[in-house]
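As structure tokens, the structure follows; a few thoughts come after it.
Here the complex is missing a single protein chain, while all its other protein chains stay put.
Each chain carries a letter (A, B, C, D and E) given by its place in the written order, and its residues are counted from 1.
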Amino acid sequence: MKVKVSRKAHFNAAHRLFKPEWTDEKNTAVFGKCSNPNFHGHNYELIVSVIGEIDQQTGFVMDMKILKELIYEHVERAFDHKNLNVEVQEFKNLNPTAENISVVIYNKLRSKIALHLDLEITLFETSRNFVTYTGK
Amino acid sequence: MKVKVSRKAHFNAAHRLFKPEWTDEKNTAVFGKCSNPNFHGHNYELIVSVIGEIDQQTGFVMDMKILKELIYEHVERAFDHKNLNVEVQEFKNLNPTAENISVVIYNKLRSKIALHLDLEITLFETSRNFVTYTGK
Amino acid sequence: MKVKVSRKAHFNAAHRLFKPEWTDEKNTAVFGKCSNPNFHGHNYELIVSVIGEIDQQTGFVMDMKILKELIYEHVERAFDHKNLNVEVQEFKNLNPTAENISVVIYNKLRSKIALHLDLEITLFETSRNFVTYTGK
Amino acid sequence: MKVKVSRKAHFNAAHRLFKPEWTDEKNTAVFGKCSNPNFHGHNYELIVSVIGEIDQQTGFVMDMKILKELIYEHVERAFDHKNLNVEVQEFKNLNPTAENISVVIYNKLRSKIALHLDLEITLFETSRNFVTYTGK
Amino acid sequence: MKVKVSRKAHFNAAHRLFKPEWTDEKNTAVFGKCSNPNFHGHNYELIVSVIGEIDQQTGFVMDMKILKELIYEHVERAFDHKNLNVEVQEFKNLNPTAENISVVIYNKLRSKIALHLDLEITLFETSRNFVTYTGK
Partner (left out) sequence: MKVKVSRKAHFNAAHRLFKPEWTDEKNTAVFGKCSNPNFHGHNYELIVSVIGEIDQQTGFVMDMKILKELIYEHVERAFDHKNLNVEVQEFKNLNPTAENISVVIYNKLRSKIALHLDLEITLFETSRNFVTYTGK
């Protein structure tokens, strides 16, 4: 009797898409206006899902209050109102595409959540572009 | 050529999270303000999904008019404007967490839908907390 | 150069529509299932708007961080996960319709916000039913 | 490290549900008001998802600018502000149910997207009725 | 103490923008693809708002159950799954733009709602295009 429980969160950040080993021309050719050296930004909407058996005592797969705190501590405090390229350690050498951000969030939370629970990250860069990562 | 067809519905209900065999202190420690003995409530948003082959005659996996009626008869009429703990038989001895409510809805609908069709329940307790149950 | 600035918030509560001076029959006739004596509940979504001149120093009509705190202190802490009829002083003798709740929220916030600023309350009882009150 | 990347799009179209080999009575019995011979219509909201490995050079599963163009060229230009039954070749002999439309969109895009990438189509006929097709 | 109370509803319909006294060329020049003679369609989302004093007995400006019924009877039953140009009397000689549809809905409901109450119609033709009419 496995259930997936999901919690929404959000953070606002600046970023640019950029490969330092590429020329400016190549960065612009591949990433277009997303490569603007002065940065642009997004309201990232995040859904963190945890999949597991319902605990027969509590009726919970996982206490959403604890999941909310983990997301706040490890994602929102780290990313909110930040420049991802300049201020967030994980993106010093990693292009902050939505795909890569979702993998970084997965890895940050994976070690904080019991291993018998599966984890899934959905990240909306805009309401029109979003990604899902399940660690597989 | 399997397709998942989904139908949204909703009901408004009161509930509290509560284990009668626990002390008040333990209920408060585990469930926090959700254990308020005077109850609180939610606008539950429900998505019922049915997965199966497209019928070559109708072009339907399942007639959405029939699914809408089943949801109305077995979920909305049973839960809407009710106190889940006090008035709904299934929660007399079952804590009405979103997880447990989704399993109860699944079980109520499972027997009404042809067995060659898979069933999936997504239940939004709020726009920030939601669960998905597939019967597996 | 007047601008309206708006901030969203939310609270989950139980309530029933009920006039103690009416018979049960009359309460049911007027309020239908909303009068269920065991209560039902909603995810109330709240928009608080403040209208005034833009401050030439800050570029703000009002600091949204302060407005967010006022809403938290005077509305969310008072109403969230509560039974409005039983636990909230303002509804001891006032029927908690969406109309009346919006007036109560207006009155609670009006005294906390500078008088040169106009105030407007929009309250969604569900995504299909909502009310707006401007104090006029 | 597979990620699903999703892009939203939309088109507005007229249609009716109708089997030419059935009598009018049978069409009405099965499809109800959806079979109105004068047509009705929808704002179709479309989510196209592509699943694959993150390219280590770009950080992309697939360039969303290219996916956006493919959706525009092969779906929006073909379906937007059209009468699906009368003007779209694929529905000359296929009932334009949401299920069948999702399969047609899948087939149109499948040949345009690299085969090492999986494809998934979600189509909202209304905000209350939607379907998902993964080609399996 | 005036409050605006609002109720959402929806209907799906086909239409085309078209002036019969104009040539096809002029219709296409002015209305573009919206003038397609085979029709296209929309999921119209409707908000009907009623403004008035709160009744001190009920706590209501107007009973939402009655408003819901009026909308169903006079708008949804008349427009849902219809071809507005072909099947709805009011558009036989009136171009069914969102502006004109909102005025028609206002006029249909105005005579059914007590005159001490103001009326306002908001009609979403798509989630990106919408109109508001207050009868003034």
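Here, a residue touches a chain if its C-beta (ideal position, glycine included) is under 8 Å from a C-beta of that chain, and two chains touch if they have at least 3 such contacts.
Predicted model, so just to flag it, every value in this text is computed and none were measured.
Participant: Would you mind listing the shown chains in contact with the chain that isn't displayed?
Facilitator: For the complete complex, the undisplayed chain touches A, C, E.
Participant: Which listed residue (A:A13, A:V30 or A:I105) would be found touching the missing chain in the intact complex?
Facilitator: A:A13
Participant: What residue numbers in chain C mark contact with the hidden partner chain?
Facilitator: Considering the whole complex, chain C reaches the absent chain at 1-9, 49, 54, 57-61, 63-65.
Participant: In the full complex, which bits of chain A touch the chain not displayed? Write them out.
Facilitator: Residues in contact with the chain left out: 10, 12-15, 33-34, 36, 38-43, 80-83, 86-87, 126-127.
Participant: Spell out, residue by residue, where the missing chain touches chain E.
Facilitator: Against the missing chain, chain E presents residues 17, 19, 30-32, 94-100, 102-103, 127-134, 136.
FYI, only the chains that are shown with their structure count from here on.
Participant: Give me the chains shared as neighbours by chain B and chain E.
Facilitator: A chain counts here if it touches both chain B and chain E, which gives C, D.
Participant: What chain lies farthest away from chain D once each centre is taken as the mean of the Cα atoms?
Facilitator: It is C.
Participant: Counting residue numbers used by both copies over all numbers at the interface, does the chain B-chain C contact come out same (over half shared) or different (under half)?
Facilitator: same
Participant: Where the centres are mean C-alpha positions, what is the separation of chain A from chain D, in Å?
Facilitator: From the centre of chain A to the centre of chain D is 29 Å.
Participant: Approximately how many whole Å separate the CA-defined centres of chain C and chain D?
Facilitator: Computed value for the inter-centroid distance: 41 Å.
Participant: Quick check on chain E: which residues sit in contact with 2+ other chains?
Facilitator: Within chain E, no residue contacts more than one other chain.
Participant: So, with touch as defined above, which chain pairs make the list?
Facilitator: According to the stated criterion, the contacting chain pairs are A-B, A-D, B-C, B-D, C-E, D-E.
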